[in-house]
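Only one protein chain is missing; all other protein chains are in place.
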Amino acid sequence: METSIDNNLITRSENILERVITSAKIRDAVKGIKRIKRSHRQIRAENVFRKTIVIVALLMVVLVLGIMLTLVLQSILSIKTTGLAYLWGKTWDPVQDIFGAYPFLLGTLLTSFLALFISIPFSFAVAIFLGEYYPKGWLPNLLKNTVELIAAVPSVIYGFWGLAVLVPIVRSLETKINVAPIGLGIFTSSLILAVMIIPYAASLGQSMIKMVPANLKEAAYSLGATRWEVIRSVILPYTKSGLFAGVLLSLGRALGETMAVTMVIGNTSLIPKSIFAPGNTMASVIANEFTEADHPVYLSALIELGLVLFLVTVVINMIGKRLTKKFTN
Amino acid sequence: MESTIVKAIDYNAYFGDNHVVKNVNIEIPRNSVVAVMGPSGCGKTTFLRGINRMHELIPGATAKGKILLNGEDVMEMHPIFVRLKIGMVFQRPNPFPNLSIYDNVIAGYKLNGIKLPKAEKDKIVELSLSRVALWNEVKDSLTKKGSFLSGGQQQRLCIARAVAMEPEVLLFDEPTSALDPISTSTVEELFHELKKNYTLIIVTHNMQQAARVSDKTAFFYLGELVEYDETKQMFTNPTDIRTQNYITGRFS
Partner (left out) sequence: MSVQVKYRIGKSVGFQVLTILLSVACVIPLIFILIYIIQAGITKINWHFLTNLPKPVGEIGGGIANALVGSMIVIGVASVIAIPVGILCGIYLSENKNSKLAYWSRLCVDILQGVPSIVIGIVAYFWLVKPLGGFSALSGSAALAVMMLPIIIRSTEETLLMLPDTLREAAYALGMPFHRVILKVIIPCGISGILSGVMLSVARIAGETAPLLFTAFGNNYMATNLTKPMETLPHVIFTYATSPYNEWKDLAWGASCMLLIFVLVLNIFTKFITRKWKVQL
């Protein structure tokens, strides 16, 4: 095998040769040796490169397993002390060492599903608009890019804007319908979240709708169906699972969203009595209390929230990805 | 110098469990044009790609047997040495879209990191492009991208790219199947010129092309080398009934 050629030997013989070269023939020989030596370097570099990318690909697996392991290990203390009661315990009182996550689970579910409920008509409208009615042209393109920009705005800016603009509006609304005019709370958070998650369901939805085979639609048209009837009885049933995947993607975003919610939800550990009441989500509790957690059980209880959040979002995202993949194949 | 340059001994190639080239033994004479023909799926392209070890780039592909280049077994050599000595031209012209015409010709040096003085590079580019009869057409637009050329010109550029490396053997995998008739005849004319300096092995499913351009012809059928002879002999008086059937068009 060529790989066993001694490089030192080559270098030495090269040096000696170069000193005595007179004829072009020898010079050519040296060139040949140099070329072989270079090729050996190439082969070594090739092997290093191959190994590197394998290691990097492995690193992703290690990273995710590491994240999961860290969360589990750090929550063990809390799991041991509070047990399953953690999930339905109604009181969260770190001073007394009582950790019940129910208010935050409820807060998270309320904000996320309310946001989803508000955003779905809008994101589906965009999906149908771009996927069926106007798939081409500069105006739809502009709409598409603008909707994508909604996802680009940092969540802390949504939070700040919500605090400055939305909270006073909600407050005056609350005075009108005779609830405590706080402004901050579940409802305000849901409004902000609803805007933030529109693009996820919309962009997946429009690409799914674009994939509906033309002959299916034409079959329906040829039977005298109107556009709406084609959408309702051909497009929507055909893209059902894809649209659902988009909704799951939006939901995953809403569940994990931290900053915007933290800024407008009011941050209280009490169980919210209505959708206008202030509350807390799992993510916002972690954001607020993590650096203040002054004893191990408290910190561990917060990390257990993170673990729950992690598992829930992973499951939701996985189902969403599966559905998307199944649909595109 | 020995007259045989490439010699396959009991060469077998597989895709997974699929045995696509079966026990091929063949000797290719130096400075000749050898055509490899046969119906599609007969293993001719796989055999060709086995000679410079491109075959094994496909996941699951394996090969057994020997392929000797000047008496040295290429299966024992590192693929990159093999490919430096055996150039290849593909079915569809594939110039590097990110490189200029000039850089495409010396791509083998440039991309392999071999540094050459400017004068030498110019010489290689001019010589290689002249050998494929492209120099006069592109000498004023060397800095333009390769994709700016027509299909036939692109294919000649790809041949120039292979020639620039000064290989001993050039492999052609149906080099004209994506070209129009005029470009095809230009490329075919090149083969006569190129064989002065190189040995050419050309896979084609076009019998007329094999008859026109080659000195010797090999006929593959269902993975086997059925017949290998002087082209004239093969087309006028084939010994095997399968060759006869193929040539007379009794199966495609």
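Labels for the chains are A and B, by order of writing; each one numbers its residues from 1.
One rule holds for everything that comes next: contacts are C-beta pairs under 8 Å (C-beta built on N, C-alpha and C of every residue); 3 or more make two chains touch, one makes a residue touch a chain.
Everything numeric here is computed off the predicted structure, so don't read it as measured data.
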Options A:T188, A:T258 or A:N280, residue touching the unrepresented chain:
A:T258
Touching the left-out chain: which of A:I76, A:L149 or A:L216?
A:L149
Could you tell me which of B:G71, B:P97, B:P117 or B:P181 touches the chain that is not displayed?
B:P97
On chain B, where is the contact patch with the chain that was removed from view?
52, 54, 57, 59, 79-84, 87-88, 90, 92, 94-98, 107-108, 111-113, 145, 147, 158, 161-162, 165
Name, in rising order, the residues on chain A that touch the hidden chain in the full complex.
42-43, 45-46, 48-50, 52-54, 56-61, 63-67, 70-71, 74, 121-123, 125-126, 128-130, 133, 143, 145-150, 152-161, 163-165, 195, 198, 202, 226-229, 231, 252, 255-259, 263, 283, 286-287, 290-291, 303, 306, 309-310, 313-314, 316-318, 321
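Note that in this section only the chains that are shown with their structure count from here on.
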Could you put a whole-Å number on the gap between the CA centroids of chain A and chain B?
49
Complex contacts: residues of chain B adjacent to chain A
76-78, 80-81, 84, 112-114
For the chain A and chain B complex, residues of the former touching the latter
1-3, 35, 38-39, 42-43, 46
